[in-house]
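With one protein chain withheld, the remaining protein chains of the complex are depicted in position.
By written order: A, B, C, D, E, F and G. Residues from 1 in each chain.
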């Protein structure tokens, strides 16, 4: 098990501690973040409601809260640049921006360079085709979409790099809180598209980071 | 109720009697089709297994069975041409052809002119864009797709005519027998796309026929 | 792609820009609607909560908010009449009125003439039969129903014009937020009834508009 | 507990022993039916495949097998007539006949007088309205329907007697093996319609029998 | 259709007008109830939140609101006694009381005599067995249960009169808002138990009323 | 990790190797069982179709196949008796016998003493109450039931020993292959009833064995 | 039935009365707990919101409320120690603590000795392996986990004592309120793991108590 532990540690070098903010009380968050901050590393709190961010920002003046991403970051030491290319975060509609932003922010605090391409849903396919240049430049692409979740299939057919699909809970009725998009992505007819949980911008970014920092063994 | 009945009859002028072939015994089918044939009208039997078609073809030499569409037709009097334009049936993959064929065949026996465009799934979007001419010519478009069911959203964004989406049961695992495609289509981000039941090529064609024969009141 | 773009533009002539109001902040809505209003066109904001409508009405004195439809409209230039007939919006119960109203309002701002027929659910079938005249006059019929969603089957059997079914989330328990009605409509035994998402009065109206403005190619 | 047992016995006076035929081997069925037959009472085996009926018919020459109902009956002593009125079994389509037949057959062997009304689905509502006389004569009505399962709502609105709805597994795609019909019936907008399991003609008949034989305490 | 209408009217003699209170605004409720009250008949408003009952009680001093049943009644003329026996409402746990109460109240305003038996869930089976007398006296039994919904099977096995099962949304986790209880009841191994929608005490009472007032034709 | 491995081995002393027979080819089974048999221990193959058992029985003359349990056992050395009491396997209907038998057989080959109580479903509650003696004698009770799965709640309320509930896939329609029974058991109102997977008699027996052989640490 | 009742009473000796706090009004709770307290026994109220605990604490100064477990206890007489070993409550993440705490608290008030092991989720498997000592000491293990619910499989493979799995509703998106964890646990590849309802720490503790107090008959 020694090798494993070593490698695991290596992976985490300069990487932030991550706290899952949802369902923790303000008090619990203050304790956890406080204790972590003492180690001098960077911290990322995801799925954090705005009203719970307040006390944390007060206690940690160096922290920042991103309303869109609903995430708090505390950068105590410089983030080491990593990655052999850019991560591109594409999103279908303006309503998907929060999830896309969680992905961008996570990818950046992990050390990656990130680009964003917004509002290029498949019902206006020319909008995506017009930005083929951005797609071609990316080393990894994260595609965020709600409703029918069709965008990853189109993107997956246009590029040869890894594509990670993130379904969002945007929509109503038979969208079933993101299930329609999730199923669409799992059944993508573009070969080799992989999928993460509904609204899981964090997970998609972490997967992209695993890919972007992959070393030759 | 008199007016209704009249109009209903008018609708059916020259239109075939339709039999739902699934789950009926060979004997029942012979009786039903036999009785209908005596009235001299045209007959369409849908969802008919090949082995059950045999005895019907023997009894009714004028009948024809389409293996792809799994439908039997018996045309006893000329089908009156109707419709103010062409109905275009588009399908995503070659596995969707049976459902597309059921739609074409139904639309034709109802008197409509029909075109087909096959294998233009969204993972190779250029295949669809290359046939923009066909899309532009159509009066109504039926879009048949399984797996993630994304094609109707793209088509719906490219044209202004009515678009009817048909999910198919093609796929496996989380395709759930067409549910993934159905949900995708119900949540289409292209405004004004309507949907029919999984594998219901017949229903889509009938809806297209309602649209194509629509009169000014 | 040139032809497509042209046609697309043609479709939108005089048509409103549509904003999906749900899940956008008041601030975002002010920005988006403000920017759109500068182009001088008409605007429709759907699924807009009453409390978010306030600031928009203040900023845009010409705008109007329909509480039932939960929609805001800003008409800056006359809506060009279109359509070869009337769109009839039928609804099963008084609780379905909001969705029916969203449909009427959308169809009207797209330029169509619209009639409404309310509270004609199938448990009192004579109420519907008594208004056969209205059904016979319509060029397209939108049928809105919650609970078991049976009304479109009855209407679809009475008329030969296109019928678009809209399930609503009205009901409780095994209504599952509109799923019971949605499934009922997808399995309608009336041939050629098409369906849109739960509570999607907007989509039904847009589909009816596609049908009602359909040109001979 | 004595009273209970007594009443229970009383209920069963002359009533058949019922065997659930599905999933029992031919051998098991021969043993069970053989043992029961020795008591000299009547026997009903439901959900019995045709190939398993053969050996039972050979062993028990007095038995009869109904292919539609998929039920075997062995009447060894006269069925005592009971019931204060007729039970009417209504069914929507010809494909629903097997379930309707299971209901009729069960109701009859329990001693009730039974009428049938077939192929009166809601997409051709005049067919039902034309037989209002039959509806008016019934003491209890069983309504059997697949697909969208809308018929019980219409019937329930037309009569004041008890209405028992039986969803059938007829349909495909989003019919989900009878779930669409089941949900439709559970959400019926006609007050006081009750429901049994999918394809459970037996249960509906037994419930109708409970109602039809109800005594003043 | 004349006969039907007559019978329908007959059914409603002295019966209350029923309003579905959920999802209607206070204003709408005042209008609807006000208009109905003018006809001098009785009124029942179900699924009415306490805060919406206030203004109605003020406007109609003769009205009464039952907090448990969440129902408002306005009795303007004496309820005609009907029914050939008592309706017994049995419920499994104290948390099921609201639904049981909705049933009792509805059955009473329809003219029936009603008994209640509370807190006799199957995990303490002796509690039910101890009250066999009450079960034996009833003409119709309504059984209300949440969680696993097992009580109707036990009751259905103890009596020969009609049993109507009402699943409630009581429970958490895999109770799925009453779905577990609903499925349990639909699959009851007691023959001839019928089922209504989750929490639908009103519907169960109406069905019991149909049974209890059933005439010989 | 040493302790764990030790204890794990200790657990398996004299216990059979278990093979999951489903979905393995005849050839694979011969190889796997052959290799295991060489170690001289006992072997249990569960979920084994009868036609696949044949070649195994030929190759291993000491093996036995139980058609009901669909399990093959090869006992090469005496099963060491264990357990501080009897395991009682109770089942609701005769159709549940196969799952009950899989449980009994598994419990026995693990060294436990086992009793069976069959056909005591809740719709005839006296049948269970009549055998209170058996319930009282057991150290652990496994309750097997399909359809509404109510039996474990009743048993759990009658005894203080551990109760393990096994839902079976017996039933049709809304039984959903055992889901109705599974949900019923998970929501049991009897405190402290635990549940295993649908049809998992093996798992229930193994859990009972863990309980019955539990040592004071 | 006498024997049963006796044993049942015996089981409850010194055991608390348990109240399901959810969905009861403050008033109802005061009445129920008040009446129970008069008998001098111990009381446990589960699933009790903090704001409803207040009045109960005021009325009963001896009561205590555990915010994590959301449970109120009133110990009026000493809890008799029971159990032949320790119950260990293991939980995967810090967010699962409330459910774990409900289990511990319940097990303790039933008289058992309890240990806790927190934050040993499978994504950092060394954390669990490092505490093998605790696992080895336990007589019964309760494993609480949300998200993918994998922990019980790992624990079940490491020990031979009974393992009870409790899925929690922790997670989002495709966690479906605990369904993902529940399914994972029901399908555990570790033989003989049993499962209780989502978030049901109480039930798991009660089951562990049944096991831990099991007597030789």
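Methods note: contacts are C-beta pairs under 8 Å (C-beta built on N, C-alpha and C of every residue); 3 or more make two chains touch, one makes a residue touch a chain.
Since this is a predicted model, take the numbers as computed values, not measurements.
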Residue touching the undisplayed chain, where the options are G:16, G:98 or G:173
G:173
One chain isn't shown here. Among A:30, A:75 or A:129, which residue touches it?
A:129
Going by the contact rule already stated, which one of G:42, G:106, G:153 or G:212 would touch the omitted chain in the full complex?
G:153
Of A:28, A:76, A:94 or A:194, which sits in contact with the chain we cannot see?
A:194
Residues in chain F touching the chain absent from view
1, 4-5, 20, 22-24, 28, 32, 47, 167, 169, 177-179, 182, 197-200
List the residues of chain G that touch the chain left out of this view.
92-93, 121-125, 129, 147-150, 153-154, 156-158, 171, 173-176, 179-181, 183-191
Residue list for chain B contacting the dropped chain reads 94-95, 126, 170, 172-175
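Here is the rule we use: only the chains that are shown with their structure count from here on.
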Separation of mean Cα positions, chain C and chain A [Å, integer]
36
Could you put a whole-Å number on the gap between the CA centroids of chain D and chain E?
26
Could you say which residues in chain G touch two or more other chains, in rising order?
1, 182, 197
